[in-house]
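The next block holds one structure in the form of structure tokens; read it before the comments.
As you look at this complex, bear in mind that one protein chain is not there, while each of the others sits in place.
Our next item is chain A:
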């Protein structure tokens, strides 16, 4: 393959094809974790930000970005881990939210993030069941199958489900 100097636009297109290993219906652009792409000659620098500090998917995502770009003959790739500004679910695309619900994960409910403000006895967020669409659900645990999800149960269809926490 003949390597031609890639354009930033092309890199963004390729990144759209890289998915989250934990939630394979979401591209990393849907998730909002790609913060910038810089192309200088043949050198490509991609900055990504973790959803949570310890997210183990970050290494896999970095590898998949390299592999996708390598398949296009782009070999000089640097991937930076950018901490600030900290990731928020506000960066998740509308398409990403629809895909999440169709996949069986309730998308973040906007405006419910408490940020770092301590919400000790606050109400739990009302989350719609992604399966039967009932609003009668309850929080089982703030800590779910991955760092970014909480564990809910539907009071109508009784199914347990994951809720992608609103994080801002």
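One rule holds for everything that comes next: a contact is a pair of C-beta atoms (placed from the backbone, for glycine too) under 8 Å apart; a residue touches a chain by one contact, two chains touch by 3 or more; residues count from 1.
Quick note on the criterion: contacts and distances are computed from a predicted model.
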| item | value |
| --- | --- |
| Chain not displayed: protein name in its UniProt record ("Pyruvate dehydrogenase E1 component subunit alpha", "Sarcosine oxidase subunit delta", "Molybdopterin synthase catalytic subunit" or "Phenylacetate-CoA oxygenase subunit PaaI") | "Phenylacetate-CoA oxygenase subunit PaaI" |
| Residue of A:86, A:109 or A:157 touching the missing chain in the full complex | A:86 |
| Selected residue (touches chain absent from view) among A:7, A:63 or A:134 | A:63 |
| Residues belonging to chain A that touch the chain removed from view | 47-48, 50, 52-56, 58-60, 62-63, 66, 78-87, 114-120, 140-145, 147, 151, 167 |
